[in-house]
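Notes to accompany the following structure.
One protein chain is absent from this view; the other protein chains keep their places.
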Amino acid sequence: MLAEYWPVLLFLLVATGIGVALLIAGSLLGPKRPDAEKLSPYECGFEAFEDARMKFDVRYYLIAILFIIFDLEIAFLFPWAVVFTKIGLIALIEMALFLALLVVGFVYIWKKGALEWE
Amino acid sequence: MTFQLLCFYAFAAVTTLAALGVITLRNSVHAVLCLVLTFFSTAAIWLLAEAEFLAVALVVVYVGAVMVLFLFVVMMLDIKQEPLREGFIRYLPVGIAVAAVMLAEMLALIGVRAMAQVPAPANPAGDSNIAWLGETLFTRFLLPFEIAALILTVGIIAAVALTLRRREGVRHQDPARQVAVDPRTRVRVVKMAAERGQEPAA
Amino acid sequence: MHADLLLAAWTLAKILAISVPLIIAVAMYSYWERKVIGWMHVRMGPNKIGPWGLLQAFADVFKLLFKEIVVPANADKPLFYLAPVLAVAPAFAAWAVIPFDQGVVLANLNVGLLYLLAMTSMGVYGIILAGWASNSRYALLGAMRSAAQVVSYEIAMGMALVCVLVLAGSLNLTDIVNAQAGGKGLLDWFWLPLLPVFVIYFVAGVAETNRAPFDVAEGESEIVAGFHVEYSGSAFAVFFLAEYANMILISFLASVMFLGGWLSPFPASWGLIGQGSWIWLFAKAFAFAFMYLWFRATFPRYRYDQIMRLGWKVFIPITIVWVLVAGCMKYFGWITAGA
């Protein structure tokens, strides 16, 4: 089994290498003439008057949390999809129940308006 | 075989160093990235132990989802680093003591495995253990599986109940309503008789 | 030891045989994009450099390489450089499991589908880090929007993959293609039983790559270029490479999952034309890649609230239902795929 993964590892290294190589090539070939105006962050003509890192709407976190939960459900679905025909009808019912619980949560967030983006 | 062992040590070293980075780096975003690296190299180690599905699932769930949330939170909270570090030295002895106990435990566990000479359970399903894992999960561990769904549902409720709030008095546009405006309700076309204006002076 | 080195070199050669054409494909794709959109706008598109302007893309690459990489004053320098690498690495590494023809695949992983999901989910790091490391408002806003959007559509994509998996019964991509083989040619492919999911998958793929009409993250009329507004020179080129490599990847994946990969659309009984070949796969992928450009030239940009609504309130419910529908199809033998 592991034999199949060496190429993947190597590919990851090569892919990283491509990115790094391009960056290095760019920094070697390109000029380096910094000045204060050039280095100031983009602010449509204004001076940047404070640190750009700011607090965000809590909705973004909520999306991230919901994403984790749904991602976990998907992680459960993968092994199920592989074996459910072997296990039989019970597996289908099981997953229907599992998804039903998920749908209950989904209806809840929907009705609560967590999916509205205003 | 030796190459495999070499890989194991390399990944183990990366895991350890990255984990060290998590607790020592001053910049919290850097620390989170170290944690990502820790998870990633742990996944690689699991892969070396032939736990194929679990390894990739670790990347999908932890690296791909959980750590994204971490990054969101850490990035946006903009934590000031200095006060956080005050307790670090003070609690170091306690931490080391706990770590020592954990190490002893691990050694005990490894010792047991070595003594018992239990070969790592062979891949029961032949080429892939995902089928084996699926079968176990959906037959023997059916009840725990459904309870896991319940826990996830509670997670959804808790997340929404604790974070979502309708802010009063915030004015916002509802673009859908803006777009749905019917011109007939906004513009009145009035018919009137043409008036004769003043002739411009020649 | 000697044999091992030889094997490593051979693998490396195979990897380069995938990556180098991919880089060239990205260059030609960007040329093709400008050409196609030009035609759709009744313009000529690039036509000065090389015959029919074919060398335009390469000229652009060289121009970018010789430009300065401007690092903003308050940027987090290591992360600023790390972000493009993190964007491009998964976009390339995902290609390791794409089967180009029967047996022509770099790594025939048992969990290939999950591996793809893992790689696509890592792409979001490049975006978030680019936005944060730049320390610029526009970049950060763009990054947050983009990350939330990518993450939302990833669920729909993941669910769509599960539907495919249910019918194919294997996470291995070669097996998935073989499960779509049958006597009836294109009627055996998964797009038919999974029609809604097929549409969702490709549309979600467009949103996942932040392309028009879902390109609010870099809607130039509101937040300039989004997360990579501060990137210039070759650092920008790397982001560009990652984005286009991802688009081509999605095109290939849609072909492999739903349109039978290298299988011929004609029944096997039709002789030579009914035989599978990598040409079919490339033709299908080209069609999808063309759709990307067509969308961009045709559709006005979605609003952000519309994008989120589409992802969460339309795609996710449909895919959840279709997972069970596909389960029933498979279980009750309504379709014979994978047999």
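Letters A, B and C name the chains as they come in the text, with residue numbers starting at 1 for each one.
By definition in this document, contacts are C-beta pairs under 8 Å (C-beta built on N, C-alpha and C of every residue); 3 or more make two chains touch, one makes a residue touch a chain.
Methods note: contacts and distances are computed from a predicted model.
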Name of the absent chain as recorded in UniProt (options "Autoinducer 2 import system permease protein LsrD", "NADH-quinone oxidoreductase subunit N", "Na+/H+ antiporter subunit G" or "Amino acid/amide ABC transporter membrane protein 2, HAAT family"): "NADH-quinone oxidoreductase subunit N"
Visible contact partners (per top-of-document touch definition) of the missing chain: A, B
Selected from B:144, B:183 or B:200 as touching the chain missing from the view: B:144
Residues of chain A (touch criterion as defined above) contacting the omitted chain: 90, 101, 104, 107-108, 111-112
Hidden partner chain, residues of chain B it touches: 104-105, 108-109, 112-113, 115-116, 139-144, 147-148, 150-151, 153-155, 157-158, 161-162, 165
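Note that only the chains that are shown with their structure count from here on.
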Separation of mean Cα positions, chain C and chain B [Å, integer]: 22
Distance from chain B to chain A - Cα centre to Cα centre, in angstrom: 9
Between chain C and chain A, distance of the C-alpha-averaged centres to the nearest whole Å: 14
Chain B, residues touching no fewer than two other chains: 52-53, 57, 60, 64-65, 68, 72, 75, 127-128, 130
Shared-contact residues (touching 2 or more other chains) in chain A: 1, 5, 51, 53-54, 56, 60, 64, 67, 71, 74, 78, 82, 84, 102, 106, 118
Residue ranges of chain B touching chain A (in the complex, touch as defined): 4, 7, 44, 47-48, 50, 52-53, 57, 60-61, 64-66, 68-69, 72-73, 75-78, 123, 127-128, 130-131, 133-135, 137-139, 142, 145-146, 148-150, 152-153, 155-157, 159-160, 163-166, 172, 174
Residues of chain C touching chain B in the complex: 4, 76, 78-79, 82, 109-111, 114-115, 117-118, 121-122, 124-125, 128-129, 132, 147, 151, 154, 171, 303, 305
Chain C - residues contacting chain A, complex: 8, 11-12, 14-16, 18-19, 23, 64-75, 81, 84-85, 87-93, 95-97, 106-110, 113-115, 117, 121, 132, 134-140, 144, 147-148, 151-152, 154-155, 158-159, 162, 165-166, 169-171, 224, 229-230, 233-235, 237-238, 241, 304-305, 308-309, 312-313, 316-317, 320, 323-324, 327-328, 330-331
